[in-house]
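Here the complex is missing a single protein chain, while all its other protein chains stay put.
When the chains are written out, they are named A, B and C in that same order, and each has its own residue count from 1.
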Amino acid sequence: MGQRVRWGMVGGGQGAFIGAVHRAAAALDGLYDLQCAALSSDPGRARESALGLGLTDRGYSGWREMLDRERSLPPERRVEAVSIVTPNHTHHEIARAFIDAGFHVLIDKPMTTTVEQACDLAAAAERAGVVAAVTYNYSGYPMVRQAAEMVRAGAVGAVRRVYVEHHQGWLATKLEAAGQKQATWRTDPSCAGAGAIGDIGTHAEHLLRFVTGLEIEAVCADVNTFVPGRRVDDDAAALLRLTGGARAALTISQVCVGEQNNLNIRIHGELGSIEWRQESPDFLEFRRLDGLRQTLTRGMPSLGVAAAAATRLPTGHPEGFIEAFANIYKDVAFAVLACRTGARHDMHRSTFPTALDGLRGVRFVERVQAAARSGVWTAWND
Amino acid sequence: MGQRVRWGMVGGGQGAFIGAVHRAAAALDGLYDLQCAALSSDPGRARESALGLGLTDRGYSGWREMLDRERSLPPERRVEAVSIVTPNHTHHEIARAFIDAGFHVLIDKPMTTTVEQACDLAAAAERAGVVAAVTYNYSGYPMVRQAAEMVRAGAVGAVRRVYVEHHQGWLATKLEAAGQKQATWRTDPSCAGAGAIGDIGTHAEHLLRFVTGLEIEAVCADVNTFVPGRRVDDDAAALLRLTGGARAALTISQVCVGEQNNLNIRIHGELGSIEWRQESPDFLEFRRLDGLRQTLTRGMPSLGVAAAAATRLPTGHPEGFIEAFANIYKDVAFAVLACRTGARHDMHRSTFPTALDGLRGVRFVERVQAAARSGVWTAWND
Amino acid sequence: MGQRVRWGMVGGGQGAFIGAVHRAAAALDGLYDLQCAALSSDPGRARESALGLGLTDRGYSGWREMLDRERSLPPERRVEAVSIVTPNHTHHEIARAFIDAGFHVLIDKPMTTTVEQACDLAAAAERAGVVAAVTYNYSGYPMVRQAAEMVRAGAVGAVRRVYVEHHQGWLATKLEAAGQKQATWRTDPSCAGAGAIGDIGTHAEHLLRFVTGLEIEAVCADVNTFVPGRRVDDDAAALLRLTGGARAALTISQVCVGEQNNLNIRIHGELGSIEWRQESPDFLEFRRLDGLRQTLTRGMPSLGVAAAAATRLPTGHPEGFIEAFANIYKDVAFAVLACRTGARHDMHRSTFPTALDGLRGVRFVERVQAAARSGVWTAWND
Partner (left out) sequence: MGQRVRWGMVGGGQGAFIGAVHRAAAALDGLYDLQCAALSSDPGRARESALGLGLTDRGYSGWREMLDRERSLPPERRVEAVSIVTPNHTHHEIARAFIDAGFHVLIDKPMTTTVEQACDLAAAAERAGVVAAVTYNYSGYPMVRQAAEMVRAGAVGAVRRVYVEHHQGWLATKLEAAGQKQATWRTDPSCAGAGAIGDIGTHAEHLLRFVTGLEIEAVCADVNTFVPGRRVDDDAAALLRLTGGARAALTISQVCVGEQNNLNIRIHGELGSIEWRQESPDFLEFRRLDGLRQTLTRGMPSLGVAAAAATRLPTGHPEGFIEAFANIYKDVAFAVLACRTGARHDMHRSTFPTALDGLRGVRFVERVQAAARSGVWTAWND
């Protein structure tokens, strides 16, 4: 009680969007103590950002310096866990180094830019026995966890048909040409690896797997770049065959003018259906074969243990994106604290997304691209 | 002023769903006078149904009798237009006979069960110069017409990405095994031709073409039968390449437990997007690149002429399915009355769906089935 | 079977809104045969309007002529029922004359402009034994009937708190000064009697009584005219004490910019609550003390007999304002046809709103005005 994870951060300096979200998520429950950081690849900016966060002595000018110095501190003083929120193409090198040195890591998605790197990281984490979380933050929403629990409990029966969408509109114009920071690195193939498929396609794929518990067996896909001159994809649609005979249609796009962050999933089974929409995250529509159309809301006493454990406020008091993100951080904190006694973390029994999920996400990107190139159904395992 | 179409009906007797809808649609504006009918393939039921409608002397026991008798009446007394609302597999023979005899026809969708029949009907109608309408009733909704007009006027710019869905749940169980009338003929391959693809896939395809004005160039598809023992498809998903480089994802299903009649379309262009949902048909969401998120409602003074002409009530006074259906009937009535002077109807300039649209719908069914069988992208014109 | 009411109409000529709605409502089910009309107080307009409806020989130039001539026809040829859709201040004289002559009447709301007239009409109808319906059309919505049936069956337990709103925005500016026809007579005290309280306040009051089954015991009210120079009220709010200890807040306004026809009711009882909104009329929200939040939809098999009898289409096929209006007409038709055998109509057991409801509506207007003037709680029966 009252224990806090000694925590560090790589990336996420001034002007970065997701770094601030990670810090807010970590702050919410008081389970993390930010003790050091290498907030930028630019040493001056790194130091200035650190001061802004009140890190006077352990604000490092780069991740290598941070690794060296922290490693040299006595175990009870060095940070235990490090969040890596740099551009995608650098995740592998940084995460591998921290994992090998025995630090727990939280890596933003997509975990890496190649399947080889992803396999390597998953293996390294397994070998080291450390926590290697991947922040598929949408799986932190209580009602997403409720949906997953209900599907497992048979509330919709055998799954037949799934629809998953992640539609955004912010890249409908060539924002990268205007120097917008988020757009620039996310549409640079050397930094981002893929475009929309990597950035949001992996969220959709993880949500699909997390809620249904099914795996992808084959993919048929259409991948597009609608904005002239863009160097990565900005739109894709895929038909999926899932384990157990279920079918899914998964569509993602970043050129849907007017869409903000419309991630949603609808699962239709033999006995019922469940629908969840990220932009109204506190609600779940549950409909049954007998005609019942029910709205479940976060905080209801009738919900399952997974949702209850991820809930902070009573019904009618909206929780949002940061709270969901914080649920991932909270679960990771408990896993990290449990390792203080020397225990190894078992990724296969994790309640939060790990490097195994990260690997599947990167594989998904690669399979969709292969299917789109070939124009035929493409097996997950070739 | 005050003129009414002399009108007859084939099919649609007691217990039929869609026949009663056609009659309500025709009654709404007082433009049709139902004078004769052959309401069932069962002579006794036909007669009894006719009496129930107040047709004492021209309630025929079959469509052939109706054709013969009406043909023998003097031109100003015989019916001018005949609605054909029998099971799909009989459309071709009946419609062909009435067309060849110079009657105008209104045919329920899908127009026929084979492409050959569809071509034949379209050619016959063209030859005869009669009105040959196909009741793609959803295109009668004022806000669907508004959407089409806005797309034509450039409100969303060049179309990039379209999503069309038609999801129902009423066939999630093997209703046909229980003898439910609607389910029985719609899942009988010999009556219906195809399953969900024909029944609602053609609605989705027509809506897509009607609103965007684009044609389908290639199809990639996944067609499924989820209910064990069912003899037709009950679910499909298709990726489409449209003229002008646009892409569409079209999904249909009749096994989505909890869905009622969820037909919807979202059109994303370079400059904006439009969304319409059949279950809230009086509204259109219009979103622009500059951030404006606007809800257009039927009856607003700012709407275009197409929507205005299809509107009966002020904003806030809901119109529904029958009113939309009635708009098709109203447009057909004007076309039929215009032919009284001897003019031929030009299908290519029609404001309502015609046999040309009916043909495209049947072709769509055939192309989706072919694409699903082959597992590869299939051109519209092979 | 196949019987139709011989029907006539007073008012509702060209340019009138509600007359066309009455005709569409009567046409929908084929239960009315419009045989005569006096469509305008202007004889030329009356005749021209009649021709437009195909009434060549019984298009009268005024209601007195219509009454005289129809009365002189043999019983089996004259009309049986007459709809009165003239401005409010003329309802009493016309309705009284037709009732006394033994015709059934359908009167638009508010039934009259004074309580004395309303009492007189109700007494006359009772004496004559004819049907005297008042078209509180919103009570024709299937889900409103479902709500009423559920409240009667105890689904929400004893009613505690009710909220009723009828908010419109079309009179937010001085439309009457621009000569808009609807606005002109509705804001003329000599025609309309009251302003918003009469026009829509009576709808709200009837909906409250129809759904809850409770009567108003006392009123406290605030009545306003917001548009400068307007001669009637355009806004009101009232607190109500209902039988059984329940409380209601009833607000109406015609100056709510952006509101279209937002009539809604929420009934909160000891065990549950029900919410209905006219602009999405096919749905009912039902929430229970145990946390269940259920959406009931028109057409569901689980609904009660009242909703089922008022339903034409399956779930997911929207019904609207005209269909609801048509349900009143349908019920009246059955009552009128039942009187052909000479039976008297019993207003106290009617399934549709009658002159008794019309009387309560007019009394409501008068009580709200009295309460607003006095500034204190005002008993229903003083």
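Quick note on the criterion: a contact is a pair of C-beta atoms (placed from the backbone, for glycine too) under 8 Å apart; a residue touches a chain by one contact, two chains touch by 3 or more.
Only a predicted model underlies this, so the values are computations on that prediction, with no experimental measurement involved.
Visitor: One chain is left out of this view; which of A:Leu53, A:Ala183, A:Ala237 or A:Leu250 touches it in the full complex?
Guide: A:Leu53
Visitor: Any idea which of C:Leu73, C:Cys191 or C:Ala237 touches the chain not displayed?
Guide: Checking the options C:Leu73, C:Cys191 or C:Ala237, the one contacting the hidden chain is C:Ala237.
Visitor: For the chain left out of this view, which of C:Pro43, C:Gly102, C:Pro189 or C:Gly375 touches it?
Guide: Of the listed residues, the one touching the omitted chain is C:Gly375.
Visitor: Of C:Leu51, C:Ala123 or C:Leu289, which residue touches the hidden chain?
Guide: Considering all chains, including the one not shown, the answer is C:Leu289.
Visitor: Pick out the residues on chain A that sit against the missing chain.
Guide: 1-2, 4, 17, 20-21, 23-24, 27-30, 51-54, 168, 170, 259-262, 278-281, 297, 299, 312-323
Visitor: Name every residue on chain B in touch with the hidden partner chain.
Guide: 290-297, 300-302
Visitor: Given the full complex, what residues of chain C touch the hidden partner chain?
Guide: On the chain C side, contact with the omitted chain comes from 156, 160-161, 163, 165, 169, 172-173, 220-222, 224, 226, 235, 237, 239, 241, 247, 249, 251, 253, 255-259, 266, 268-273, 285, 287-289, 293, 375-377.
By our rule, only the chains that are shown with their structure count from here on.
Visitor: Could you say which chain's mean Cα position falls nearest to the mean Cα position of the entire protein shown?
Guide: Per-chain C-alpha centroids compared to the overall one single out B.
Visitor: Taking each chain's centre as the mean position of its Cα atoms, how many Å separate chain A from chain C?
Guide: 56
Visitor: Just curious, how far off is chain B from chain A if you go by their C-alpha centres, in Å?
Guide: 44
Visitor: Where the CA atoms of chain B average out and where those of chain C average out, how many Å apart are those spots?
Guide: 35
Visitor: Could you tell me which residues belong to chain B and also touch two or more other chains?
Guide: Residues 259 of chain B touch two or more partner chains.
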